[in-house]
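Okay, so here's the structure we're looking at.
Every protein chain of the complex appears in place save one, which is left out.
Showing chain A:
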Amino acid sequence: MLARRWIPGLLAGLLALATPIWAEVPDAVNSLTVLSWGGAYEQAQRRALFTPFTDAHDLPVAVDSYNGGLTKLRQAVAQNDVRWDVIDMTRSEAMAACEEGLLEPLPPDLTAPAPDGTPASQDFFAGALGRCFISHSIFATVVAYRRDAFPGERPTRIADLFDQQRFPGPRALQRTPAANLEWALLSYQVPREELYRLLSTRRGLDLAFARLQSIADIHWWEAGDTPVRLLEEGEVVMASGYNGRFFAAMVECDLPIEILWDGQLQEHETWVIPRGAPNPEAARAFIRFATTSEHQVALARHIPYGPARRSASMQVTTHRDTGLDMRLHIPTHPINAQGAVTKDEAWYARTQARVEALFHEALTPQE
């Protein structure tokens, strides 16, 4: 067991010797262009990442915004006219773009080790380090409930979503298979690792549909702000939704809701470098900078997105503006993540249409 104690240290030391290549920005570059999602998210990134990067490397960061999708990137790469150095992309799109050859492969030692020397490969959550992408944040689809609807016992497990005897009242669920099917099988105590293997069989899908059909009163939602509104108006007592929206409703609107973290479905947000980026060296330096534990912690003080590394999610402190303890609100904090499910994006990429058809046939036939 002695070996286990010094080998990581040795590896970290070797990495430290090898890494300065990515830490330096070439002199000839005069600005870095980042493509991100705009709005409050971009504001948070500007305050936590872009400005500190400019200060540290004396390199201004220009920000462009988009709403996801690969069409523009495909065009730009085809015309050899890529103007962005770094793109903030969902992992499923990053996977697809990587397969299509739209992205630069990233060197495996690009990310820095954790402050305590743990190698990045162990510090990042599983699946966070891809060939062409590095996950930086993790957001989640969760269930939230009105505190005042359950004055006595409160829901603690995702199975409680389906238990209308102990937790009576209407539910609001997204009109998509994602999250709903996972939660339905989890309620049978299927382990997380086996969800998608079982959902690959007709028997597994039917079991999940049967569980969803057992809910007496479901409001199906499509737009992300609907579940918050339904909870606010008291139309439902439990609703699925995005953790960021529920956080905003709790902090900014004082809505008496609580998030049920068990069964949260996590998705990754990643950094990628498009093929033919004007300043790939500077782009790599930025990604290394932005994915250190320190800067991931800084970002999580602005928005309740979970850092993609273990060391960072342990160090998240207070909300910059309200002083609220952000630890309780990020999906990846160990306490919240105990029952987390990582969305199998490869599975959904291949099966979405078929599963959706079966889902609508079983649950929402009238529409």
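Keep in mind that, in the parts below, contacts are C-beta pairs under 8 Å (C-beta built on N, C-alpha and C of every residue); 3 or more make two chains touch, one makes a residue touch a chain; residues count from 1.
By definition in this document, contacts and distances are computed from a predicted model.
A.B. asks: What is the protein name, per UniProt, of the chain that does not appear here: "Cation:proton antiporter", "Fe-S-cluster-containing dehydrogenase component", "Transport permease protein" or "Chloride channel protein"?
C.D. replies: From the listed options "Cation:proton antiporter", "Fe-S-cluster-containing dehydrogenase component", "Transport permease protein" or "Chloride channel protein", the omitted chain resolves to "Chloride channel protein".
A.B. asks: Considering the whole complex, which of A:T54, A:Q164, A:Q315 or A:T351 touches the chain not shown?
C.D. replies: Checking the options A:T54, A:Q164, A:Q315 or A:T351, the one contacting the hidden chain is A:T351.
A.B. asks: Which of A:L32, A:A120 or A:L207 sits in contact with the chain that's absent?
C.D. replies: Hidden-chain contact among the options goes to A:L207.
A.B. asks: Any idea which of A:D55, A:E153 or A:E193 touches the chain not displayed?
C.D. replies: A:E193
A.B. asks: Contact with the hidden chain only, please: which chain A residues?
C.D. replies: 126, 188-194, 196-201, 203-204, 207, 210, 346-347, 350-351, 354
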